[in-house]
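Every protein chain of the complex appears in place save one, which is left out.
Entry: subunit A
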Amino acid sequence: MAKEIIELTCIGCPLGCSLKVEKQDAEILSVEGNTCPRGDAYARKEVTNPTRIVTSSVKVVGGEVETVSCKTASDIPKNLIFSVIEVLRGQTVTAPVRIGDVLVKNVCDTGVDIVATKEVQSA
């Protein structure tokens, strides 16, 4: 496969270096533009295995409010963000809910749970 150049902005600090990653198949040939080693590490992770925490909310049944906010307990692969949101869209939970309650186990087979980030008492 041909060489590929990927451009990124490092989020490690406010400097926001513009990074250029040279990649061939799964192999990273070089990282340029970083001012410090953190930029290099960030670029390698972003190009090979980008992950994100996803936050959203799900519907609550029998609660004092209609929705409860939630998040993935740790980061999940970036390309699964929309799949996770899709699962949450169809989800309901019954009040009461406490912070840290698991709302969905092993979401999209990531091995990561969806946990509540807010308390909702019963109506």
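Basically, a contact is a pair of C-beta atoms (placed from the backbone, for glycine too) under 8 Å apart; a residue touches a chain by one contact, two chains touch by 3 or more; residues count from 1.
Everything that follows uses one rule, which is that contacts and distances are computed from a predicted model.
K.L.:
Since a chain is absent, check the UniProt entry for it and pick the matching name: "ABC transporter ATP-binding protein", "Pyridine nucleotide-disulfide oxidoreductase", "Urease accessory protein UreD" or "Aspartate carbamoyltransferase".
P.N.:
"Pyridine nucleotide-disulfide oxidoreductase"
K.L.:
Looking at A:32, A:101 or A:119, which makes contact with the chain not pictured?
P.N.:
The single option touching the absent chain is A:119.
K.L.:
Among A:16, A:37 or A:111, exactly one should touch the missing chain; which is it?
P.N.:
Selected residue, touching the omitted chain: A:16.
K.L.:
Against the chain that's been left off, what residues of subunit A make contact? List them.
P.N.:
8-11, 14-16, 35, 52-57, 59, 65-67, 69, 71, 78, 81-82, 85, 99, 117-119
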